[in-house]
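So that we are looking at the same thing, I have put the structure below in structure tokens.
FYI, not all chains are in this one, though none of them got moved.
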Amino acid sequence: MATHTEYLMFNTKNRYDTVHITNEVADIVAESGVIEGMCLVSAMHITAGVYVNDLENGLIEDIHEWLEKLAPFGENYRHHQTGEDNGDAHLKRILIGHQVIVPITEGKLDLGQWEQIFYAEFDGRRKKRVIVKVMGER
Amino acid sequence: MATHTEYLMFNTKNRYDTVHITNEVADIVAESGVIEGMCLVSAMHITAGVYVNDLENGLIEDIHEWLEKLAPFGENYRHHQTGEDNGDAHLKRILIGHQVIVPITEGKLDLGQWEQIFYAEFDGRRKKRVIVKVMGER
């Protein structure tokens, strides 16, 4: 059994942002040499998420608008009594999910035709990390 | 370490549908010969999901009604400018989740008494796939 661990770094210009990371994850899996196994992609900050969906700009905007509707910014969250203003970001991370497992088959990400991996930032403009951990057989 | 990969095929009659797949997943785990490990069950289409909950028809309808309320069909999603009409399906997949990991202990799915695995279709009437990937010790 082999494992391989890397960290993707983010520092988005906007508070809310979405970054397509399929290629970065595929590169890490290739470097790992794992042929059959699984790859965990997990946001290490509690105001960011990772999800798998469509690489289509309209939909990416739809998703942000929808998250804003279900977990709005600027509400009077109790969490803000700590001095933070990002209560919505914690809830958006829960909605979108903070991690995915990508299966690896014959040395490649075994994703469906339209499946793409995204980093979803809900409180950006500072350094954040995503762990990519590969586990399987070489 | 052993791995074993299979794909479940779906082509539901209805646009929205729920298919109970616990038995199919259990069969794949049995075929794999894995005694201790994990089984990934992951929808390969971005308008479908996989979840673990109750095998109770009333609840299954409640879940669909609730998803419809939180991510309604027929909204004016930007995604529809591509010619698609399934923006809601992408959001419903996010809400329900697109994958689960089922632990395998002593050769069997280590699920709680009422835990059952479901495929959730939000844009059916065409061919779709779910990957089932088993990883562990024989």
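By letter and in written order, the chains are A and B; residue numbering begins at 1 in each of them.
Here is the rule we go by: a contact is a pair of C-beta atoms (placed from the backbone, for glycine too) under 8 Å apart; a residue touches a chain by one contact, two chains touch by 3 or more.
A quick note: this is a predicted structure, and the numbers were derived from the prediction, not measured.
S.K.: Since all chains share one sequence and 2 are shown, how many copies form the whole assembly?
M.R.: Number of identical chains in the whole complex: 3.
Everything below uses one rule, namely that only the chains that are shown with their structure count from here on.
S.K.: Measuring centre to centre with CA averages, how many angstrom lie between chain A and chain B?
M.R.: Those two chain centres are 20 Å apart.
S.K.: List the residues on chain A that touch chain B in their complex, please.
M.R.: Where chain A meets chain B, its residues are 1, 36-38, 51-54, 56-59, 61-63, 66, 70, 95-97, 100-101, 103, 105, 110-115, 135-137.
S.K.: Report the residues of chain B in contact with chain A in the complex, numbered from low to high.
M.R.: Those residues of chain B that touch chain A are 1, 3, 5, 38, 40, 42-46, 70-71, 77-82, 87, 90-91, 93-95, 97-99, 101, 129, 131, 133, 135.
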